[in-house]
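With one protein chain held back, the other chains of the complex are shown just where they sit.
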Amino acid sequence: MLRFLLRRLAIAVPTLFLVVTLSFFMMRLAPGNPFQGDRKLTPEIEKAVNAKYGLDKPLAVQYVKYLGDVIHGDFGPSLKYRDKTVVEIIGQGLPKSLTLGGCALLLGTVLGMAMGTAAALRQNRGADYLATTVAIVGVCIPTFVTAPVLVLIFGSRLGWLPIAGWGNGAPRYLILPVIVMALPLVAIIARLTRAGMIEVLRSNYVRTARAKGLSESAIVLRHALRGAVLPLVSFLGPASAGMMTGSLIVEQVFNLPGLGKNFVMSASQRDYTLVMGVVILYATLILVMNLVADMIYALLDPRVKLS
Amino acid sequence: MSLPPKRFALGSQQSAETLELAAVKGRSLWDDARRRLVRNRAAMASIIVLGLLLLVAILGPLLAPFPYDQVNKTDTWAAPLQQGHVLGADALGRDLLSRIMVGLGVSLLVGVVATFVSLVIGVAWGATAGYIGGRVDELMMRIVDVLYSLPFIFFVILLMVVFGRNFILLFLAIGAVEWLTMARIVRGQTMSLKEKEFVEAARAAGVSGFGIVARHIVPNLLGPVVVYITLTIPGVILAESFLSFLGLGVQPPMASLGTLVSYGASYMELTPWLLIFPAITMVVTLMCFNFIGDGLRDAIDPKDR
Partner (left out) sequence: MRGTGLRNLLLLLVAGLALSGCEGRVIPTCPAGKLCLHAGNGTDPGTLDPAKSQLVTEDNILSDLLVGLVTDDADGKGVPGMAESWTTSPDGLTWTFKLRDATWSDGVPVTAEDFVFTLRRLVDPKTAAEYAYFAFPIKNGTEANAGKAPLESLGVRAVDPKTLEITLVHPTAYLPQILKHMVTYPVPAHVVKKWGDAWSRPEHYVSNGPFTLSYWRLGDRIRLVKNPRFYDARNVCLDEVYYYPTTDTISAERRVRRDELDIADGIAASRVPYLRQPDQIPTYVRSAPYMGVYYLAFNTHVAGLENKDVRTALSMTIDRDFIASKLIRAEKNAAYGFVPPGVTDYPGGARVFYADWSFEKRKAYARDLLAKAGYGPQRPLKLELKTASTGTAEPSALVAAVQSDWRSIGVQTSIIQEDGQVFFSDMNVRNFQVGMAGWIADYDDATTFLALLKSDTGAQNYGDYKNPAYDALLAQADVTVDPKARGALMVRAEQIALDDVGVAPVYFAFSRNLVNPAITGWNDNIMDHHRMRWVCFKDAAARRARSQG
């Protein structure tokens, strides 16, 4: 186990290094800069601004300096939110995104597995088609449609739920955004569960279990679900990294202080330091979640050895 | 058993695990598969609907009541069935039906071309890595890992910024991100295939490495690859719609389902038809691909009878 972890760590470090390098240069080679807007700066002012934020040195020098700073945990100030440091922005946003993403993951997984199970047990019958259709519709409608439509129905017309704001994390504020984030997830998980389950239900050991006279619910709970969980684990690893870093649309529609908008806005506004911060965060999360997924996988499936 | 491929591209709603299990055992199975597919009502209905949509998209410019970019200054915000606009018109009086027809074609084209790009890169990359194995495999998959760790949207925005807002490049950019999953699936498949007897036989007969990959491995990947394709196309169409929402979609006055839906969403209560009709078209199209994908997977998977 320890050897496995060390080995993965040994791979993770160069991977992260490459991610940082690639993003750094891709970002810098993109046209534009963080200080350019509809007001063009005079050459003198432009020079002063670049000097202040260290953008006047050759790119290679900036790169080496950035690497050094990052190793020391200094991600610099954001170039757009200049009163805030990158660490501060991520530190404020990440817990919110973790809460939202975590709830959405939970809701999506529970609902998705329930629907997938129902569909698998009644394959090619009414319930199956219903569940599959609901699942597919869930994944086919873009979030920028589901979010405002749900707000319109549950928030504005019925007046049941708050429609925006963090509300200091009160659960009722989170219901709508969590549902919007969970919808596509429900769809994917339902289909993975259905497929995995159908497969297990046809396997020899389930047949044996049936022959031994085990009740149907015992079979489903003990064997089938476990088989269906395996593909879910490898899906949820990387998917959770995406969920936990937030969603631009959900944050905009619901006015939430998450991280998701930074992935889009900082790239399009050329906020170099913030871009690098969120990219490093995302890559780290991906590496960690994959590691976790592999370990859970090995735990659930004795055929797989961690190597 | 090797560890299954782990990660999923934005739109792929398909477990690589099940794809892998859907190993194709030989050509004789295709007949069985076809029979099973024909029996799947949802899939068959989807094939018919998709065929019709495809026909509409291709013949769109001929069938459309108006040119898609014709501004009709007296027909602004026309409701459905008013002033000869069957599905209504937008802020510039452009006919919605005509725009949906064009948009459908554009979206399908985006989906197909991007998927094709991801297919070509993914299959070549995955098959090579899987077949050669060892250090080369390690290196190639490490590259895939690195690209996987970059946030999708960041990657696409930068690609578009660097290469400009070119229609073709839009497809390439999306395809260039989606191939990663394909490569992983194909690699896993190849690794198990290359241990099979018929590959051993070919090798013993002196067929070159390239020949084996091209003639024996790749054709046998067809099953999972076909399923993957039917699930990647809708994923790409959705990704394109998100780019449209960000204002990075096709150039105006051209339309795609994504631009139409995101445009309509901002006028939801005022002119609901601008959202409803494009959204229905989009959902129906994506549903067809998904049902066909499901049907194909069920049909090809030999364990599933």
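Lettered A and B in written order, each chain numbered from 1.
As a convention for this text, a contact is a pair of C-beta atoms (placed from the backbone, for glycine too) under 8 Å apart; a residue touches a chain by one contact, two chains touch by 3 or more.
Quick caveat, the model's predicted, so the values are computed rather than measured.
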### Query
Of the residues listed, A:Met115, A:Val229 or A:Val278, which one is in contact with the missing chain?
A:Met115
#### Entry: Touching the absent chain when the full complex is considered, from B:Leu50, B:Ile157, B:Ala173 or B:Leu193
B:Ile157
### Option touching the unshown chain, where A:Val70, A:Val139, A:Met181 or A:Val253 are the choices
A:Val253
### Query
Of the residues in subunit B, which ones touch the absent chain?
69-71, 73, 76, 90-92, 157, 160-161, 164-165, 245-248, 251-253, 262-263, 266-270
### Those residues of subunit A which, in the complete complex, touch the missing chain
30-33, 35-42, 44-45, 47-49, 51-53, 80-84, 89, 92-93, 96, 110-111, 114-115, 117-118, 121-122, 127, 131, 148, 151-152, 154-156, 158-167, 171-172, 175, 216-217, 220-221, 251-258, 261, 268-270
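The working rule: only the chains that are shown with their structure count from here on.
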#### Entry: Contact footprint of subunit A on subunit B as seen in their complex
1, 3-8, 13-18, 21, 40, 42, 142, 145-146, 148-151, 153-154, 157-158, 161-162, 234, 238, 241-242, 245-246, 258, 261-262, 265, 268-269, 275, 279, 282-283, 286-287, 290-291, 294, 297, 301, 303-305
### Query
Across the complex, what residues on subunit A touch subunit B?
11, 14-16, 18-19, 22-23, 26-27, 29-32, 124, 129, 132-133, 136-137, 139-145, 148-149, 152, 187-188, 191-192, 195-196, 198-199, 202, 230-231, 234-235, 237-239, 245, 248-249, 263-264, 267-268, 275, 278-279, 282-283, 286-287, 290, 293-294, 297, 303-304
